[in-house]
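Only a single protein chain was left out; the remaining protein chains are all shown in position.
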């Protein structure tokens, strides 16, 4: 079985393949009367789009979102919002030579084993293209969150061994989109850029991390004992293609810290109880504590590389593959808006449940 | 709202507090006719039990599981399996002095904000005690998996800076339970042990990682695009108290590796397609590929420490707290069976859906 | 598979068999801070209890509800509310002679086919006893609804051919509990009573209908296009043992009416838009319109009769059965509080979702 619906209250159902008509989705549970900001949507789609920088897939798609339902005179009606993004540039010829061999670390083999299709890889259901649908839904979620004063900002925090050194509190969000790698710390961004050029020249790929910060979320969000805020965020993040890890607050990097170092002391400030530090990443006992939420998502190096690799074909014969199709050198910069989108969807899903 | 049911096909509903009658759960969707191995259950409960070593909470509970329904003449009937573990040793006096102050990095504050109860911390819903219920359900799941030749082995892979150096393939599972810290690499286990004694003497606490390995899972398990195997595992793991991070396969430690290094080459062996390496952790495109699944779960240092800490009370007044109650120095060794339990439940949930 | 959880926001998980420890349930999603009215609960349980009149099962159970969690100092905490009702009076000997034969129109055969148990009939999972658990949850739901000014009143509207002749608007709810058959129209109630005595003397059984009226529900409840208010109510009602039919508003009895007769004209009254008639039963397009909701539930004659019946045993051999165990002559009067309970649970489930 497949599961292409995400969320309980704010529900996204995703569909579509690389071949065929296009990809799309249905958003159900979106409140009525929401002003749809189409410019904002266009901008968000643009942020996720391939070919937005030299390090990402060269396949160009306009990613224009055509709405089929749920919007009337610029406002949501409360009915399901269906949309489609047409395939313009399928170039299936690029994939022709890989049709009967399993690309290393791709989903070709597992889709084949699960569904038994020759159209393995599910026609690209496991590819990055699918994430455009998430960004559309995420944009609606962000519009809802904005009206509640909640903002989400993600950025590239590490590529290979190059990583930001400034703290969460010091991040200047206005710098993120200025950098082609979406790293807000200028000197690190430059090193990442040079490093990625080198990777590209070698026909190789590299991974890294996206960090995401949520501001303005009030205390009380999260549904223990199973639907803890971090559990739902981890689920959302780990559903993104190529995501291989998740942590929040001090996380893996705080593994040497003792309790006395990592505990966040409560203090009173302006008649509000906050914590002096935020190693908890804004979440305690699975519930938001009104401090900023922050977490990291690890993305593995893209499995599509143009270096020749050994593999087997559908009959188990050893062969060699060299992937010449359009592919990202590093998914991290493009994953930034996707991480934001899945965060927004997850939070709205919680907010639409009554406490 | 709270969410105390986990799973879609094999569903665990958890209940209970530290005060009152006890904790318990209802397992719904367990197939009928399963032989219940009560000795195995007893052993699993014993593994999770507090006071099983000197580094974990000194509160002793026999954790005897009393079944209320769903089992007839030693076999499951297909009806819901309800059970209760009675509270024997509540000692609420220990918690008396912390009743009106918020313990740093505990769930006291967030539960209070969410539910508005003076009985904050949800009577211990966010405590480790709740996890006994998961272990009961996990034991039933393991019994189902065993019949399918699937085994799950978790162990302590890191405490503070002390970490195992052997590879996933080299782990000797038979060594895990021989060590009081549940680390299968003897020399590292010894260092962890000494380190934990030092932490204990200082009244402090420390975190670490549990690594979990699943063997025998056939290819095809996982439900993209949202219910990817790693997404559901991450959700399950991050719902465990004190879990702060998750990765699988090469994970965060492989962040420097390039695609050419991390890709897993497909090879044919005995007429079966496998991968030469397993940096994918047995999962590609969200679906198992028949290689061993492995992942890590990060646990933060226990927030209960006996060192004095500043905090505020319910009215926002600054105060000091020194937690003298029973608490773990390090939850990692005790988390081992809990990680296994949640893994087992998640896998059975997938296996009970038709492909 | 079995499904023993009902509801999405206000969730009841039911467990337990006639043999063994008892029956019980877990209510998850109940808001915190609700004052638990234990007298009200006791009264509701009393209403459902067997042996409350001469026409219902003679098995007497005190049906005392023991709470295991979720209530602290008389208020709900927001944590799951678990409870158990112990078996006092199992008298399994009564059932001994029917252990290997399939009782006509019982669940023995289908449970056996589904679960393959010798303990067929699921140890009584399909029996009326299970409904006590629903009444407990329904009582909590009613307490929530009361605080919102919503009341639910069900009554016996037909037994065999004896049926009430007064209209929905004319029902005097205060008469319901005065009658042993729970029919608010005195003359009809008396005829039902005499009829039931006759049925009893013959060792036979009879069915009938319960009508349920919900007052005080505001417009806007119901979630089209699938979770229409009537769809969820029908689902809830048809899950009750022995329920064989459902209609709302004019229903089956209005089948001769034309649109011009059945349409409800909108009128303005005290600045509120209401309908002049209420053939819609308070629901239009799957959503409440603020008029009283009303619907009927059909219950078949109890399948347990003391008249000898032909049947087969587990090996297919023809045999005869005479059921001497305790059983209801007519489930309708006892079904009244169960219909109310399932209605209350269904409505709270809707009300706990944000619009």
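By letter and in written order, the chains are A, B and C; residue numbering begins at 1 in each of them.
Criterion: a residue touches a chain if its C-beta (ideal position, glycine included) is under 8 Å from a C-beta of that chain, and two chains touch if they have at least 3 such contacts.
Predicted model, so just to flag it, every value in this text is computed and none were measured.
Participant: Of the listed residues C:28, C:44, C:63 or C:264, which contacts the missing chain in the full complex?
Facilitator: Missing-chain contact among the listed residues: C:264.
Participant: Where the complex has a chain not shown, which of A:49, A:114 or A:228 is the residue touching it?
Facilitator: Only one listed residue reaches the unshown chain, and that is A:114.
Participant: What is the set of subunit A residues that contact the non-displayed chain in the whole complex?
Facilitator: 1-5, 9, 11, 13-17, 19-24, 26, 28-29, 32-33, 66-70, 72-73, 75, 77-82, 84, 114-117, 119, 122-123, 125, 352
Participant: Which subunit B residues touch the hidden chain?
Facilitator: Contacting residues on subunit B, toward the hidden partner: 8-9, 31, 352-355.
Participant: Name every residue on subunit C in touch with the hidden partner chain.
Facilitator: Interface with the chain not displayed, on the subunit C side: 1-6, 14, 102, 104-111, 113-114, 121-122, 125-126, 130, 158, 160-161, 199, 202, 204-209, 219-220, 222-228, 230-239, 241, 243-252, 254-268, 271, 273, 275, 279-281, 283-290, 298, 300-305, 307, 309-312, 316-318, 353-355.
Definition applied: only the chains that are shown with their structure count from here on.
Participant: Shared numbers divided by all numbers used: is that above or below half for subunit A and subunit C, i.e. same or different?
Facilitator: Comparing the two copies, subunit A and subunit C contact each other through largely the same residue numbers, since over half are shared.
Participant: Which integer distance in Å separates the CA centroid of subunit A from that of subunit B?
Facilitator: Distance between chain centres, rounded to whole Å: 26 Å.
Participant: Roughly how far is subunit B from subunit C, going centre to centre by Cα mean, in whole Å?
Facilitator: 40
Participant: Roughly how many whole angstrom separate the Cα centroids of subunit A and subunit C?
Facilitator: Using C-alpha averages as centres, the distance is 47 Å.
Participant: Among the residues of subunit A, which ones contact at least 2 other chains?
Facilitator: Touching at least two other chains: 353-355.
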